[in-house]
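Of the protein chains in this complex, one is absent; all others appear in place.
Labels run A, B and C following the written order; every chain starts at residue 1.
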Amino acid sequence: MVSRKLRYAMVGGGRDAFIGAVHRKAMALDGQIELVAGALSSSPDKARASGRDVFLADDRNHGDWQSLLADELRRSPEERIDFVSIVTPNHVHFPVAKAFVEAGFHVVCDKPLVHTRAEADALVAAVHKQGTVFGVTYNYTGYPMVRQAREMVRSGQLGTLRKVVVEYNQGWLATHLEAEGNKQAGWRTDPARSGAAGAIGDIGSHAENLLATVTGLEIEALCADLGALVPGRALDDDGSLLLRFAGGARGVLVASQIHTGVENDLRLRISGTLGTLDWRQEAPSELIHYPHDGPKQILTRGSPWLCESARRASRLPSGHPEGFIEAFANVYAGVAADIRARLAGHVAEPIAADYPRVEDGARGVRFIERTVASDASESKWTAW
Amino acid sequence: MVSRKLRYAMVGGGRDAFIGAVHRKAMALDGQIELVAGALSSSPDKARASGRDVFLADDRNHGDWQSLLADELRRSPEERIDFVSIVTPNHVHFPVAKAFVEAGFHVVCDKPLVHTRAEADALVAAVHKQGTVFGVTYNYTGYPMVRQAREMVRSGQLGTLRKVVVEYNQGWLATHLEAEGNKQAGWRTDPARSGAAGAIGDIGSHAENLLATVTGLEIEALCADLGALVPGRALDDDGSLLLRFAGGARGVLVASQIHTGVENDLRLRISGTLGTLDWRQEAPSELIHYPHDGPKQILTRGSPWLCESARRASRLPSGHPEGFIEAFANVYAGVAADIRARLAGHVAEPIAADYPRVEDGARGVRFIERTVASDASESKWTAW
Amino acid sequence: MVSRKLRYAMVGGGRDAFIGAVHRKAMALDGQIELVAGALSSSPDKARASGRDVFLADDRNHGDWQSLLADELRRSPEERIDFVSIVTPNHVHFPVAKAFVEAGFHVVCDKPLVHTRAEADALVAAVHKQGTVFGVTYNYTGYPMVRQAREMVRSGQLGTLRKVVVEYNQGWLATHLEAEGNKQAGWRTDPARSGAAGAIGDIGSHAENLLATVTGLEIEALCADLGALVPGRALDDDGSLLLRFAGGARGVLVASQIHTGVENDLRLRISGTLGTLDWRQEAPSELIHYPHDGPKQILTRGSPWLCESARRASRLPSGHPEGFIEAFANVYAGVAADIRARLAGHVAEPIAADYPRVEDGARGVRFIERTVASDASESKWTAW
Partner (left out) sequence: MVSRKLRYAMVGGGRDAFIGAVHRKAMALDGQIELVAGALSSSPDKARASGRDVFLADDRNHGDWQSLLADELRRSPEERIDFVSIVTPNHVHFPVAKAFVEAGFHVVCDKPLVHTRAEADALVAAVHKQGTVFGVTYNYTGYPMVRQAREMVRSGQLGTLRKVVVEYNQGWLATHLEAEGNKQAGWRTDPARSGAAGAIGDIGSHAENLLATVTGLEIEALCADLGALVPGRALDDDGSLLLRFAGGARGVLVASQIHTGVENDLRLRISGTLGTLDWRQEAPSELIHYPHDGPKQILTRGSPWLCESARRASRLPSGHPEGFIEAFANVYAGVAADIRARLAGHVAEPIAADYPRVEDGARGVRFIERTVASDASESKWTAW
């Protein structure tokens, strides 16, 4: 194993951005990854000012991602970044990710991955061709108790799955924020930058990923009703779906950004013949288990009786709250483990290299596309 | 006002029944209503044994409802019942209710009211013709905090409604109970006794009533997916619906009796431009209010700042838990207030005579019928 | 078994009273007990008006308890009450209870039982001499999950007990209510009517009873700090105690009626070598169990895996909330079972006749007396 921090560059995430700083904190947390280069904004001046804010050296603080890429390709292996982290608005993901992958770099990219299935397919193909690491920051699956849920479902503790309800409700877009100059609202409600979907892309894709990651169920058909319920909004801010899964299970997926006053209420319920699981992101250290033949159990992060995957995703003893950044950091820790294994010439240990991959991102793009198609259809069921 | 207890007869609710005893406790609670006659089972011997269990006098303890009705018609006004309470399995509701209404008696009937829209229309017409009191025990709307929610919605505290999610999840039918001789499971999963729907009729109808009572929203179109997920079951045990309301609001309704390990989780969330309300039947004394411009509030039963309708529906100070039976008793208290007002020659005060009426029951029957139709349809939307 | 309702008379509980109506509802709930006589107020006119409110016959609606007692003694066994329920302010408990016991009647009396240990001893002696039933309405121990906790502790599921924390916090006396003419506040803060203690008597006694009933621990020494924190108040409205139990366990007991905004927050935590239990009256259907070697469990009322004593104290399936009145009714159900067994010439079955007895009431009086003594002492420990 290389005895040094991994080096990364960031694209996007400058002043006024929200999620870039979260990525940086998540990478900094464990002292295993360091920021050494960047092109932090699409505006060159803002990019460089933002780079100075985070103490980038001048010669690695770029005004655009193309010069960052060119510069890294020139550098020696002793200096060169180990990977790039792409945290721009959605429409920039594809060109940046494709260019870095094709140049042989490992990549982490925010979600939703790209705008179209064609782009997604191209990116998957490029990653497969290069054989590089490609992580997608579906950060919610980094929570230890999500990993515990996955293990309990996959090992059969719930029996045969019958019903899954996943909801992601927020209230922050309950007013016409984008008309007031709010930057986050602006790009997320703009089809040119956000893609064909609004809430379904921004948070519905998290819901889909959480459902798929934990249950492994495959959607066979879906029936969607999307609405732009705030007058004047260009993209959906509320969506509800009925789901049918291969094997016969049924599901409901709700994603809304106009659920006034609600903060970030992502919740997953999975019910099978032997029990039910219930997890809420706003209380992420708890997983409620309803076995069919005994009292409800509150499983908590940090407990010795959790599965290894959950235990290893935790940094603190139980009762010492971990949160969003730790979950995010777990995605990066998985990516880092995979990169470190490759640097050492190994295949990474699966539990260590546990992170959402480019295929997960591509499936999310398909989910968005199929949902938008269903919404436009008068037939009840739209096939996957 | 008549200075005596009101007198009632019960049809159904004998040994092995579940809900009849709840009705009796609800009526007994406040010392304002007394049981004086009954035909407590469709089996004459069981009927009379059950009547003795509840201390009925022999001459008012009948083997069938027809003899009960005939006997009451013979009695003097000083003895005669003020109303009848019908707590039989669903398929018996219609003939009994119709006969008592046509004989001029006030009636309380359990839900779902009847099996078909034709029956429902006939019953509504009979009640209108007789001008009698007819209550339907949608008991969940008797909770004080449901009344508070209704007042807050109707008075505009949530602004324009946009999204409603109502769920009713139970787990008790997660196994094939009806094959094991369970009486409650038996009739509820039998189309001949339960009607065209299972879970949607048994609990989905409660969800519909709660939604309609609190919000006043009218369903314009619905899209249903019903399933009999337990192998061998004759009726749906799980259903999910997308809803579109007049005026543009959207909704989701879920009713499931195979949500393993879950007890009786009826929950209503209503979101408007100014705020959101969240109420859960398993913690019925709390109503969570999310205003768009300030902290979440926990409104609790018994508080002086609640609306009059909520305050008057409460018997105990806040912090002294009330429950299911009190909510049930509030439905009966509304019926009793209406009957007492008529006995005194008045029109009942609206807040006192607050109970679900035959029209609510008929709307519930229509909901079940439309849901079953939608489930059978390949079109996305089925009109109301 | 006698095939009729038990008959009772009530002393106290007229207009303006609070708890009398709760007792009546609790007794009415199950249809097994009926009110036939009463002296509902210390003011004769109010007594009779109150009796008419609850439909007492004129000849059994008395202006004072002495005439009630005399009248009952004159009546035939077919008419005579089976027991009397005493729900007056505290200072009236002793003379009424003593007179009815000495006349051979079964009695239910509210808590705290009497004002002094001498009175308590006299009452215990009278009950023992007469051999009559005497219940004390420590209603909180009537909750099913309190009975479950008792069973779990007594059967050793927590191992050796080490620490008990019982708290009873309310906020309703946070202002000087008694100066504003509030009847409930008036007598409860008046030493002549309430006794030597305020909050410690009114609610601290419930905390003591809950602790003793569930754990069986005996207080060896206590250290109390009582305060009348609202200026002008004549009795304590806040008290905190350190406790030492026989066998080495430690405890804390807090009772406060000036915990502003808090409703009725009685909570018991019991910790032993093998686990901890946590029960809160405001969510009475849940008992949280923290085993030392596995996940937390939420035990819920109505579950088949509860002990028989808890199961039989429940009327509804799990998830259908029961509350304060049901717990109260369970105390009366225990008394009724004892009386019915005696009427039938049997000894009552212990699980059926599960109710707090005169000795529990006497221990509560001692607790109040010892607490007041400790508060006045400069020594740390006051022996029991």
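As a working rule, a residue touches a chain if its C-beta (ideal position, glycine included) is under 8 Å from a C-beta of that chain, and two chains touch if they have at least 3 such contacts.
The structure presented is a predicted model; accordingly, all values stated were derived computationally and were not measured.
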Candidate in contact with the missing chain, chosen from A:72, A:322, A:354 or A:375: A:322
Selected residue (touches chain absent from view) among A:116, A:130, A:182 or A:264: A:264
Hidden-chain contact residue, picked from the options C:116, C:182 or C:276: C:276
Selected from A:5, A:75, A:193 or A:312 as touching the chain missing from the view: A:5
Absent-chain interface as seen on subunit C, which is shown: 158, 162-163, 165, 167, 171, 174-175, 223, 225, 227, 229, 238, 240, 242, 244, 248, 250, 252, 254, 256, 258-262, 269, 271-276, 290-292, 296, 377-381
Residues of subunit B in contact with the chain not shown: 289, 294-300, 303, 305
Residues of subunit A in contact with the chain not shown: 3-5, 18, 21-22, 24-25, 28-31, 35, 52, 54-55, 170, 172, 262-265, 281-284, 300, 302, 315-326
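Convention: only the chains that are shown with their structure count from here on.
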Mean-CA-position distance for subunit C and subunit B (Å): 34
Whole-Å separation of chain centres (CA-atom averages), subunit A against subunit C: 55
Set of subunit B residues in contact with two or more other chains: 262
